[in-house]
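A single protein chain has been omitted from the complex, and every remaining protein chain is retained in its original position.
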Amino acid sequence: MVALGVWVIGPAGNVGACTIAGWAAVRAELLPPTGLVTAAPPLSELPLAPLDDVVFGGHEIGGRSVADAVRGLVAEGILPAAVVEAAPVRAALAATAAEVCRGVTGLVGWDAFERVRGDLARFRDRHGCAHVVVLNVASTEARPDGLEQVPATPDGLFEALRGGLRLPASAIYAAAALDLGLAYVNFTPSTGSDLPALHALALARGAVHAGSDGKTGQTLIKTALAPMFAIRRLQVNSWVSHNILGNDDGRALDDPGPRAAKQHSKGASLAAILGYAPESRVGIDYVPSYGDWKVAWDRICFEGFGGAQMTLELTWRGSDTSLAAPLCIDLIRLAALAQRQGERGVLAHLAVFFKNPIGSSEHRLELQWLALIGHLLPVIGADLAVEAAP
Amino acid sequence: MVALGVWVIGPAGNVGACTIAGWAAVRAELLPPTGLVTAAPPLSELPLAPLDDVVFGGHEIGGRSVADAVRGLVAEGILPAAVVEAAPVRAALAATAAEVCRGVTGLVGWDAFERVRGDLARFRDRHGCAHVVVLNVASTEARPDGLEQVPATPDGLFEALRGGLRLPASAIYAAAALDLGLAYVNFTPSTGSDLPALHALALARGAVHAGSDGKTGQTLIKTALAPMFAIRRLQVNSWVSHNILGNDDGRALDDPGPRAAKQHSKGASLAAILGYAPESRVGIDYVPSYGDWKVAWDRICFEGFGGAQMTLELTWRGSDTSLAAPLCIDLIRLAALAQRQGERGVLAHLAVFFKNPIGSSEHRLELQWLALIGHLLPVIGADLAVEAAP
Amino acid sequence: MVALGVWVIGPAGNVGACTIAGWAAVRAELLPPTGLVTAAPPLSELPLAPLDDVVFGGHEIGGRSVADAVRGLVAEGILPAAVVEAAPVRAALAATAAEVCRGVTGLVGWDAFERVRGDLARFRDRHGCAHVVVLNVASTEARPDGLEQVPATPDGLFEALRGGLRLPASAIYAAAALDLGLAYVNFTPSTGSDLPALHALALARGAVHAGSDGKTGQTLIKTALAPMFAIRRLQVNSWVSHNILGNDDGRALDDPGPRAAKQHSKGASLAAILGYAPESRVGIDYVPSYGDWKVAWDRICFEGFGGAQMTLELTWRGSDTSLAAPLCIDLIRLAALAQRQGERGVLAHLAVFFKNPIGSSEHRLELQWLALIGHLLPVIGADLAVEAAP
Partner (left out) sequence: MVALGVWVIGPAGNVGACTIAGWAAVRAELLPPTGLVTAAPPLSELPLAPLDDVVFGGHEIGGRSVADAVRGLVAEGILPAAVVEAAPVRAALAATAAEVCRGVTGLVGWDAFERVRGDLARFRDRHGCAHVVVLNVASTEARPDGLEQVPATPDGLFEALRGGLRLPASAIYAAAALDLGLAYVNFTPSTGSDLPALHALALARGAVHAGSDGKTGQTLIKTALAPMFAIRRLQVNSWVSHNILGNDDGRALDDPGPRAAKQHSKGASLAAILGYAPESRVGIDYVPSYGDWKVAWDRICFEGFGGAQMTLELTWRGSDTSLAAPLCIDLIRLAALAQRQGERGVLAHLAVFFKNPIGSSEHRLELQWLALIGHLLPVIGADLAVEAAP
């Protein structure tokens, strides 16, 4: 009997591997909980599932093992060698290795759905998990045409699948998880659970879900900065953004399909915050020698009183994985909590974690944070006015 | 009988002149209200004093006229020539010129206090102003030693002044304004009204006051961005800031005394927001050829999960005057409203306008904005949840 | 009888118009010769054609007049209004207007060649020009396929044209100019004179030519900076470049064809200077609100002793037209001088002016400058060792 099962789609990707190894390292106090909001007040006072009562598994399609991926993170300077070689981390990786099975990719149908659902059910039952969270950190998919023709009810969807409909793998994973009443978190801009039929399915099965696309870099800054222009009534004329990245995520985004999906996800917040759409570009360059390090460059032209033309330019350099992994750990724990609290459907209060939050039109970082705190403080009986300070 | 008198300390400085000319230009719809928060919903629905029922005056110490200063703003590209040469603006400048009298500077005493108070009282009475707001936009003073020995009660203060005590001119101006029950707004980091005796005087006379140091550039960005690090629990190791400016403000800050006052004011927000003090530097370079344009450069080193070392670097280029003048217009109108609403003492809800807000320890821009909205919406009977969106 | 005729292909574009108006302004001492290398020692000592013995004409395809274009430059702050409205400049623009005739564009053939040649011959004869320089500042063309199949001799080329071959307009202009023995300067990355048959034609007719693509911004910096890495044996791993521009040039480059031609031109220098090709990207964003201002952003990752990973990042903001026009004036004068000195064929010593110099494989800015000086100093009998200092 385990309190929490975590099923990672893409456990041998950088983010997946760092989430699994990082969870073990934090639990063993080999790493400080930098970047984890659930490890500091006020959220650390929530009745979260304990870090040490957990089992990891996952679906992987590449040949790389989770341990290989973790070694790569050491080579890139993302995780210290001493942490990865410590016994608790090695034990966690070995335990996970035994729970990884072959995943699905591309456009898939009913057979894939049944197989995935079976894998998830067996994982849950084998360990007697009180709760299971399914986390999607697989490579970004291209957004297929015709998704709006997919039937909008669970029954309609299942019938269509049996009749030959094929969906992006991320949606099939989500369908399987939600059909079993598990929690599903989509950390990528892929389709995932964001189809009408899956929203309905989650409500019907009492499952929770959240997404999409972890807000880890350029969009994080954008949603912190753009409110400044709005609050001050400064007129933004153009906002040009470029990204350079070199890891597998970058390679995937070098294909036009996934790139378009990502650019769509990254572009959503600006007009929502400003109330109008300035001229805007979002470029993505895949430069392999950058490895896991990504650079975001933004150049903003704005206008002040009297028409004065002003600029703000910024460069952000960060490790993609180091920024993403703690959000994954937080999301897993908060989704499991929601499940335990009896919530169902979209977890809109988790918008602060996502570029393109399902169930929320709020993109301003600070207000998303207030929404998260406001939703959770009643759970610990605390007072928002006192505790909102990060 | 005029609804509102505005008394500017430093009307022939760039900010003073742009505030006076800009007010007239906005009133005549020669300029759009870019940068003015009181001109857009929800604050535009407040019962503010109308823009056209106002008279300007001021204390000036230099030989430059307000009209000269406005011509300088045109030469620098801050205000369009066509706007400044339009009849309504020329009329406003001419009317103001007739109301400017010689000010005081340096360390001054009881005689200066009496003279300033007389000037203010005559201005109010001559025009029958329902309300008068005194706005300090004079050059930054050095912060003198020994201010903590100044008596803490109005009576004690006045007695000490009569006995020979000398105070920075900004405090004498504030004392005169508050003693008459007028509103006082300190847009500079000078002492102004921030002495215990003057806080008490404001309460005793039913006067309102606010300050200090308009948040127009680097600190504005800082208080928008720093919450991002706090919310995400990213560890900021160092935050190095440099400023380049070329106008009179820059020349004043080239002296060690005023520079120290300014640096103190600029440094306050970071530790308040983060909850700890990273290594930090704030440099100010006076480079005359920059004119009214100021450049702020920030380089932030922070640490993520696993100890990954990341950076954010940004460069802001703006016109100091164009950023400051609309805040002055907003502050004048909001201080006059507070006076009309019967408030007294420090206007803490105006913190969003200041680097170093008197009466508030909140530095996060978005939360300062919410505090402003939350304070004012009851005046128009609106609902915060609906209207908070900028 | 005029010493120099200047025929501009694209006189109503920004660069063409600024070259024509700027020439008149410098001649009348309304503007200082900032950015002109022929106006300062040592090159000012060359026996150049005097600035006041010149007539301008050109081929234009759009409906905009040169005077309209000049007004646009004033509106964007590139040229001062007072300069443009001065009598000498207005006279020069009026005189040019009378000499502008309708040009050709796209893929064109023998008829176009004959018409253009006729226009040029009539211009030369009408004014009795001792020398004529044809300057191409028209919009960038897409580079057509199949240029390598174009016959390599002048006779072969003319026969093919009569037989129906169509070439990019820039090549037809170049053919017409060179066939008449005139000087041809290609300031764009379009094909122009860079075909084997046209090289041969220039030699046969005693004509001179130079190109291609004025080195005005990002490539200028690149060819100044890249030698630093080479000299210090620092290993450049990646060099990512982005450009933002908003003028007609930018609009033209928003089409994939011209953009590819431009990117090809911009990419040539790096490997030539370093001796190896680092990972490299060159992006171009068309953002109309930038107007004539262009921003170049470069991020260079390099490696030092012991494998330390270092970076250099730079942002250049300049007016495209203000950077290009003085180079055009210099090129016109230096091409006319070469013609007078009896040179023929490619003017390889002008490499310092071009992104992709015809006839030279030297891309290092300083060495290109030395080559220019070394070539020209004998003309004035000066000593290189003394005069090389800029």
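A, B and C label the chains in the order they appear, each numbered from 1.
We take it that a contact is a pair of C-beta atoms (placed from the backbone, for glycine too) under 8 Å apart; a residue touches a chain by one contact, two chains touch by 3 or more.
Treat the numbers as computed from the prediction; the structure is a model and nothing was measured.
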item: Touching the absent chain when the full complex is considered, from C:L147, C:A230, C:A348 or C:V379; value: C:A230
item: Contact residue for the chain not shown (choose from C:A3, C:I20, C:A39 or C:L270); value: C:A39
item: Among C:G58, C:G211 or C:P326, residue touching the chain not depicted; value: C:P326
item: Contact with the hidden chain (one of C:A112, C:L245, C:V352 or C:L376); value: C:V352
item: Which of C:V6, C:A49 or C:L79 contacts the chain that the document leaves out; value: C:L79
item: Touch list for subunit C against the chain that is not drawn; value: 18, 22, 25, 31, 33-37, 39-40, 73, 77-80, 83, 220-221, 224-225, 227-228, 230-235, 275, 303-308, 310-319, 322-323, 325-326, 352, 364-367, 369, 388-390
item: Residues of subunit B in contact with the chain not shown; value: 237-238, 240, 242, 244, 279, 281, 283, 285, 287-290, 295, 297, 299, 301, 313, 315
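Here is the rule we go by: only the chains that are shown with their structure count from here on.
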item: Greatest separation from subunit B - chain, by CA centre; value: C
item: Mean-CA-position distance for subunit C and subunit B (Å); value: 51
item: Centroid distance [mean C-alpha coordinates] between subunit C and subunit A, Å; value: 50
item: Two or more partner chains touched - positions in subunit A; value: 313, 315
